[in-house]
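All protein chains of the complex are present and in place, except for one that has been dropped.
So that you can tell them apart, the chains are marked A, B, C and D in the order they are listed, and the count of residues begins at 1 in each.
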Amino acid sequence: MTMLQHAILVLLLPLASAVVIALFLRRQGAVASWLSTATAGAIAAISIILLLHGERFENSIEWLRFGDFAVSLGIKFDDLAALMLFIVGCVGFLIHVFSLGYMHDDAARARFFGGLSIFMFSMIGIVLADNLFMIFIFWELVGFSSWLLINHYHHKQSAADAAKKAFIVNRVGDFGFLLGIIMCYWLNGTVNLSELARLGDTHALVFSLALPLLLFCGAVGKSAQMPLQVWLPDAMEGPTPVSALIHAATMVAAGIYMLCRISVLMVPDVLTLIMWVGTATALYAALCAVVQRDIKKVLAYSTLSQLGCMVAAFGLGSNLPGHDGGGTAVLAAGGAAAMFHLTTHAFFKALLFLGAGSVIMGCHHEQDIFKLGGLRTKMPVTFITFTIGVLAIIGLPGLAGFFSKDAILYLAMEKNTAVFAILAFTAVLTSFYMVRLWKITFLGEARSDAAKRAHESGLTMTLPLIMLAVLSVAGGYSGVFGQLAGSVAELVPEAHGSAHTIILMVSLAVMTVGAGSALLFYKTAATDTLEEQARVLFAGLTWLKESFDRLYDYYVAKVQQRFAMLLNFLEQIFLAGLIIRGFAGIVGMIGYGARALHTGSLHAYVFWFLFGAALLWAFAAGVF
Amino acid sequence: MSTELLQAIAASNEWWALGPELTLACGALALLVIELISPKEQHRFIPHLASMALGVVLVGVVMNFGKTWGEEELFGGLVRLSVPGQIARIFFLLSSLLVCFLATICLPRARAPRVEFYHIVLVVTAALMLLAQSNHFVMFFVALETVTIGFYILVSYYRERVLSLEAGLKYLVLGALSSAILLFGIVLLYGAVGRVEQGGIVHTGFEYGTVLNFLRENPDNFLATAGALLVIGGVAFKIGAFPFQIWVPDVYQGAPTPVTAFLAVSSKAAGFAVLLTLVHRVFSPLQAVLVPVLSLLAATTIIFGNLAALKQHNTKRLMGLSGVSHAGYLLIGVVASLTVPWAAGAVWFYLFTYLLASMAVFGVMAYVAGPDDSGEELDHYGRLARERPFLGAVLAVGVGSLAGIPPLAGFMGKLLLFVAAFQAHLYGLLVVAVIGVVISIFYYFGWIRAAWFESWSPPAPGAVPAPRPLPAGPTFIGVITLAALTLATVLLGFYQQPLTSWLLE
Amino acid sequence: MSDTLFLILSVLTVAMALLVVLNKNAVNAAMCLLLSLAGLAGLFVLLDAPLLAFVLILVYAGAVVALFLFIIMLLDTTPGSFKPFKPLTIAAAVLGAALLGLGIWSLFGRAVLPDAPASVPVPTMKHHAEMLFTTYLLPVQVVGFLLLIAMLGVIVLSKKYTAPEDAK
Amino acid sequence: MMTPFLAAAPVYGLPSYLLVSALLFAIGFFGVLLRKNTLVIYMCLELMLLASTLALVAFSKFNGTLDGNVFVFFVLTIAAAEVAVGLAIIVALFRQRHTVQVEELNQLKH
Partner (left out) sequence: MPDNAQLLQLAIATPLGAALIIACGLPKRFSTKLAAAAFTLPALIALWLWSQFPAENAHQYAFLSTTYTGLADFGISLKLGLNGIALPMFLLAAIVGLAAGYYALRSGAERLKLYLLLLLVMHGGLLGVFASVDIFFFYFFHELALIPTFIMVGVWGGRDRHYAAMKLTIYLTAGALLSLLGLIALYVKSGANSFDLIELKDAIAAGGLRGSTQNWIGGLLLLGFGTLVSLWPLHTWAPLGYGAAPSSAAMLHAGVLKKFGLYGLIQIALPLLPLGMQHWAWKLALLAGLGNVLVVGFVTLAQRDLKQMIGYSSVMHMGYCFLGLACLSTIGTGGVVLLMVAHGLSVALLFLLATSIHHRTHSFDLSEMGGLAQKTPVLAAFFVAATMASIGLPGFANFWGELTVFVALWKFSPGLTAVAIAGVVISAIYGLRAAARVFFGPVSEQHQRVQAQHPPADLDWREKLPALILLAALLFFGFYPKAISQPVDQALGYSATPKALFTPLKTR
């Protein structure tokens, strides 16, 4: 089998799995889950084969043609795709395995695993796509599978609402994305990524401010950047493995991946905007995370914050002097840094989420961290792996997060001090709330029955945790990442000399400050220390968190729905009522009038005849 | 003048050519004789005899269609045999046959005398056929008056019913008035043309050909134009064109159902047969006046007929007013035929489809109506489709065809008219016609709605007639006849060859 | 001479016709119609159609007007049933009269007549008979049937009928 | 050859007869328009028919064709038949409604 066939196989396997599950295994949850997991395993294996084999290729077939317009489906397998495929495949597989345990007692297991398979299919589609139309297709499918999986507990109103919200908000982003793709098609005559890159190389590319901006909209939606970040915290209504897979490791990262794919189209102004959007999101989410009580919500905001960092990195880095020296490198330093962080983040955030899942499972679906506590002894594996995850995310030197975060901070420092400051502050906050979470969840005494009765999860759940912990530790080393990312890794900015020292210092400082203050500040109690000690601050942060939701709720309920009602009213009253019924009524009135002319009186009729005769006579006399 | 000469002239009256009319007249007389000599219990065969007479003649005419008669003038130019004349004969025979069928339903129910009815129908049919073939204003007037007086009697045939008599009275007064107008027009034409000597033979303004020649030379003669338009006015009364349509609903409502059908179909068709002849063969040089007059009549007729029918709930009045609008569409065809010759065929096609559909609807009406058929409202159809699905289906097809809904024959009729109108550049009239058709959908489908959709409630509050029990269903012959009409209506929508091959040659 | 006669007869005819319309009493109206007919017959004579004048008197005065009178008497419609006209009716009548007057005026304003031929044959009874029984034989036959159905119609409208369904 | 209507000689020639005819026609029409007694309406209708016969006879004489005269026979016959039928209807109606007034005979309407 050629590598191309492998790639096609890796794309189609999960689709086949989903189809088989949907058609035949609806009631055989166990079989379905094993099938899906086996598929994921195969994907992971093939993705590793593809990654290591080293062959990079492209191929496409025409799928639709009208006149000169054609949509093709194809595969562009370069280093970037290989890296992403590896992340999706491996993390996906581990999460599948985890789900075997986590979802074991779920009645709708088949639906869940079917959904996971569809998701894998869609995500791999994005990864392998060689043109923007194809990306868009799978982009939408990813949104759909996300909807499907968030909606898993559909009997809960909150889950149904969250799924709906996620889908719609994503669509809002896709609005711009699709416009951008179409604009790209008409501007440059192609949407094929390689052709675009070639055009860029020959300086034949048509640039436009609107184009990257519109395309960025897609990333804003999918990667939950401001102002479309609202769906991601709500998406935690889905089962925890879903949160880990989709809303932490892969799908939300697709925005970053897509940005890297189209970086050739970027223009400086848009990059600046991207940078600021990312920075704002990072800061905002970090602030919100501080006041969360729900273990998954904390992680969700943390994800948001990290995604913000990646987007900011993308926006930052591509303007680094010296990078656009031509050549085949489409990807710039910022993109590489973002991808680097994406990779490490995928590992440790998946780890954290799965850890959270393990906690939730162990504590009988108790998610409020202030009702947990003391899990350190009851769930040792979870505790250790979770700790590794926390350390990775706060950037403990030597762990994966440290390296990627450093790369981003370095970029920021080089490029924009304000952004650097904000990102550094975000890092402080990250350390702060992660340690808060960790401490309150695992240390101290158990504060509820659920926590008291907690138990360690089974092997299917702990094994993925361990694997991910390993990756979280090792993923940041250039030996590993370089192997994974190939040419991408070479672009990752590295600080040298004094810059290196400064970054290291800053990095250590923020980590220490954040982690230390959290360790000292928070008590392992049933109430939020911050809420008690700094009521105003807490209320402010809570307000900050809710303000967007309020705004959107206000828009939906008071603006959009009212506008819709108004238009409906106008339609029913004016169009269908006054105009149409009114017109029919007038005709009817005339009809009644015409009917009333038949008075039954012979004289009146004779008069009609006289009138008629006179009329004819007048015609004969040439009056008319 | 010697006897021989008289005989020679009399010999030129080729009676054989009027075989169908003579047969009917003799048949009518025979009916009277049979009634006198046969025992009373055998009188129930009389309707069948009348139908048989009509049927035999119909078969005869159809079999000899186009064989023996070319374009020739008989009886010294009184009558002209022509293909349109044959078509008219067939039309009137078919129509009368169906009227006799309707009479077999209605007359016994109304306890009305039989033989006289059939007698008059036969005579009127013969007169109608003559009317359509007349080539001379004296012949025309005499035949027309025979028809008209026959209709006076038929309309007021239910002498026990005030409404029937009132309808008869109204029809008589207005009919006589229109006859007077028509006659005055003929007189004016006669006077205007004067004495024309050609090859030693004296021609007068009574002869169509003479009038035509006169008008060719004097197209702006006021007397002749006025006479022509007054004649058109008299014909407009027959076809129920605006503003001579005002009698239609009252008379249709009061008349017995078979007579209403007879009026709606035969009388109207006779008007159009005459109008086509006049417009083409007599008044054609007056196009400058005729086209605007007829266009105006057509437009106003369509609009008035449809609007007045819109809120009508009495089925007979509805048929009458909708018939008015049909007259309007047909007038468009007549106008178009002035520039597009084949439009005359289209008019006949339309009339045939109208015959089929109307008779089907009147058949259903006859069955639905009780003994009193003047007060039949749409509400009485409330349970028709449920209790008598056959009648419901016939009604739906008939009404649909009248509304001009594909795939029914009525649509094809309208289509041909529209195409003709388009070719004649009558765009304004087309717009009016389309508006008319759309309005007509309201009441035609309102009727179907009344028959098919249950729980139909009348819009007029306070005047809700009590639901009437449906009378007995159709007999075997009734089923056959109605089914044949329905089937013909449907099939003609799909396959027009049988009609077009004669009408549009 | 004939001019004077024409004047007298035409004035008589028109005046009596007017009286037919304006007379309140139906019997008087019928009488006026009779006189109008007489005037008309006179005009026919002036127009060299004595035969028609004769027929007119015979058919109309002798039969039709008599029939009218007979029916009026039979139905005994009282003169008092004549109601005053409503304003609308008067307006309609005025309009109608105006239209009719306008029509006559326009007729005389515009019409041109053919020239009278040089020799005008005076029709005799024989001429009439010849035409009726040769050229117009067919209409005569038709009129015969017309009279027949009119007669039948009158019978139907007047005679009581027992349906066979009821006879049983 | 045509002559203007009023210029036709002699003084009381065709136009005069036609004037009488037209007046009779108009009067008859007016009567139908105005009178409420159905019987009188019939009389007025007869007047209208007779007006036409006068014009026919006049035209017949001045045009020199006999056909007009012959047509008068038919018209008179038809008019008589019409009257007969009409009177029969009125009598029948009178039996039912005991009136011959037009305004009372309008049950058929709208």
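We adopt the following convention: contacts are C-beta pairs under 8 Å (C-beta built on N, C-alpha and C of every residue); 3 or more make two chains touch, one makes a residue touch a chain.
None of the values given here were measured: they were computed from a predicted structure.
> What are the shown chains in contact with the chain that isn't displayed?
Looking at the complete complex, the unshown chain comes into contact with A, B.
> Among A:Leu9, A:Val31, A:Ala45 or A:Val172, exactly one should touch the missing chain; which is it?
Spelled out, the listed residue whose C-beta touches the missing chain is A:Val172.
> Kindly note down the residues of subunit A that lie in touch with the hidden chain.
Looking at subunit A, the ones touching the missing chain are residues 22, 62-69, 71, 108, 111, 133, 136-138, 140-141, 144, 147, 151, 154-157, 159-161, 163-164, 167-168, 171-172, 174-175, 178-179, 182-183, 185-186, 188-190, 199, 204, 560-561, 563-565, 567-568, 571, 575-576, 580.
> What does the interface between subunit B and the hidden chain look like in terms of residue numbers?
The list for subunit B reads 385, 389, 393, 396, 400, 405-407, 411-412, 415-416, 418-419, 422-423, 430, 434, 437-438, 441-442, 445-446, 448-449, 452-453, 456, 494-501, 504.
The rule we apply is simple: only the chains that are shown with their structure count from here on.
> Using Cα averages as centroids, what's the distance between subunit A and subunit C in whole Å?
Their C-alpha centroids are separated by 100 Å.
> Using the average of all C-alpha atoms in each chain as its centre, how far is it in Å between subunit B and subunit D?
For subunit B versus subunit D, the centre distance works out to 26 Å.
> Going through subunit D residue by residue, note those that touch at least 2 other chains and give them in order.
Within subunit D, residues 2, 18, 28-29, 32-34, 36, 41-42, 58, 63-64, 67, 70, 74, 78, 81-82, 85, 89-90, 92, 105-109 contact more than one other chain.
> Give the residues of subunit A touching no fewer than two other chains, as numbers and ranges.
As it turns out, subunit A has residues touching two or more other chains at 595, 598, 600, 602-603, 606-607, 610-611, 613, 617, 621.
> If you connect every pair of chains that touch, what shape comes out? Choose line, ring, star, complete or other.
Topology of touching chains reads as complete, every chain touching all others.
> Using the touch rule from the top, collect the residues of subunit D that touch subunit A in their complex.
Residues 29, 32-34, 36, 41, 102-103, 105-110 of subunit D touch subunit A in their complex.
> Where on subunit D does subunit C make contact in their complex?
1-6, 8, 10-12, 14-20, 22-24, 26-31, 33-37, 39-40, 42-44, 46-47, 50, 53-54, 57-58, 60-64, 66-67, 69-70, 72-74, 76-85, 87-92, 94, 100-101
> Would you pull the subunit D residues touching subunit B in the complex into a rising list?
Touching subunit B from subunit D are residues 2, 18, 25, 28-29, 32, 38, 41-42, 45, 48-49, 51-52, 55-56, 58-59, 63-65, 67-68, 70-71, 74-75, 78, 81-82, 85-86, 89-90, 92-93, 96-97, 105-109.
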